[in-house]
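Of the protein chains in this complex, all but one are displayed in their positions.
Lettered A, B and C in written order, each chain numbered from 1.
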Amino acid sequence: MKAVYFAWVRERVGKADEEISPPANVRDVAGLIAWLSARGEEYAHAFENPRVIRVAIDRAHVKHEAAISGAREIAFFPPMTGG
Amino acid sequence: MKAVYFAWVRERVGKADEEISPPANVRDVAGLIAWLSARGEEYAHAFENPRVIRVAIDRAHVKHEAAISGAREIAFFPPMTGG
Amino acid sequence: MTTRVRVGEEDFDCAAEVAAISKGRRDLGAIVTFTGLCRDEGGRLAALELEHYPGMAEEEIARVVAQARERWPLEAVTVIHRSGKIAPGAQIVLVVTASSHRAAAFAGADFLMDYLKTSAPFWKKEHPINGPATAWVAAKDDDDRAMERWRK
Partner (left out) sequence: MTTRVRVGEEDFDCAAEVAAISKGRRDLGAIVTFTGLCRDEGGRLAALELEHYPGMAEEEIARVVAQARERWPLEAVTVIHRSGKIAPGAQIVLVVTASSHRAAAFAGADFLMDYLKTSAPFWKKEHPINGPATAWVAAKDDDDRAMERWRK
């Protein structure tokens, strides 16, 4: 699946998007964030406070309990500040 | 003092404005409306339901209890429907 | 802190009024406009005729604007209310509010419209398509209830 990052999450991770292949035991968004955090310092920094990270699966907002199976694109970003 | 009439009050009275000289015992708006009502059929018709008549003294809204002494211009009209 | 109030037969240009308020400014965060239009009421109406109390109309609108300014931090307010005969689709009233913050701009404009409806001395008369008969529009309880929202 494709992971995409925005705003300071993107800046901390150091890339706008990437292909990821989490293992089968990573089932929900919270698990995916934990798995990403363990991938390196830049990820650990981006996800150091998982509570503030917002997530969208295939362009729709989801909670951290949401299952990731079948997702094509998972986006991670800070609380929105548009408008 | 000058009396001015608007909308259906004006149409019923049959004029837009007139000079009036109520007697000294007419002290407030309610008394003035009663005095006007007694001036003829057209006034009786215009003021048949005093409760719905709105009044302004010198261009500011007043209640029917307001004193009329010193007033230069008293306006009578239905509830407003602008906007 | 600018206030513009205008009453008369001429039409207005919302974009020009907004430009007059905002041009060259870098401190405004929000501009809300409300434009009231003449509805044809399902094709029944040929025109609305708006009578007003010259002099008091402008003064009462200015009083309502002053109240709005006391309640919200408004940087600029414009109110234009037309009088005379107005055809369906044409403009009747314009309120523009500008503020640093959107909540003030929205609340100010909403409040101004509710108060204008119930306290500015204007009266609408309907000219129906069929026949010369005309009728004064009755005041709506809804409008009084809308105004009650602000008493707190």
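Everything below uses one rule, namely that a contact is a pair of C-beta atoms (placed from the backbone, for glycine too) under 8 Å apart; a residue touches a chain by one contact, two chains touch by 3 or more.
None of these values were measured; they are calculated from a predicted model.
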Left-out chain, listing which of the shown chains it touches: A, C
Per the touch definition above, residue among C:G8, C:G36 or C:G55 touching the missing chain: C:G36
Subunit A, residues in touch with the chain not shown (by the definition above): 4, 6-8, 56, 59-61, 75, 77-83
Touching residues (missing chain, whole complex) on subunit C: 14-15, 18, 22, 24-40, 42-43, 88-89, 100, 102-103, 105-106, 109-110, 113, 146
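Simple rule for what comes next: only the chains that are shown with their structure count from here on.
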Chain centre separation (subunit A, subunit B; CA means) in Å: 72
Separation of subunit A from subunit C, taking each centre as the mean of its C-alpha atoms, in whole Å: 48
Sequence positions of subunit A contacting 2 or more other chains: none
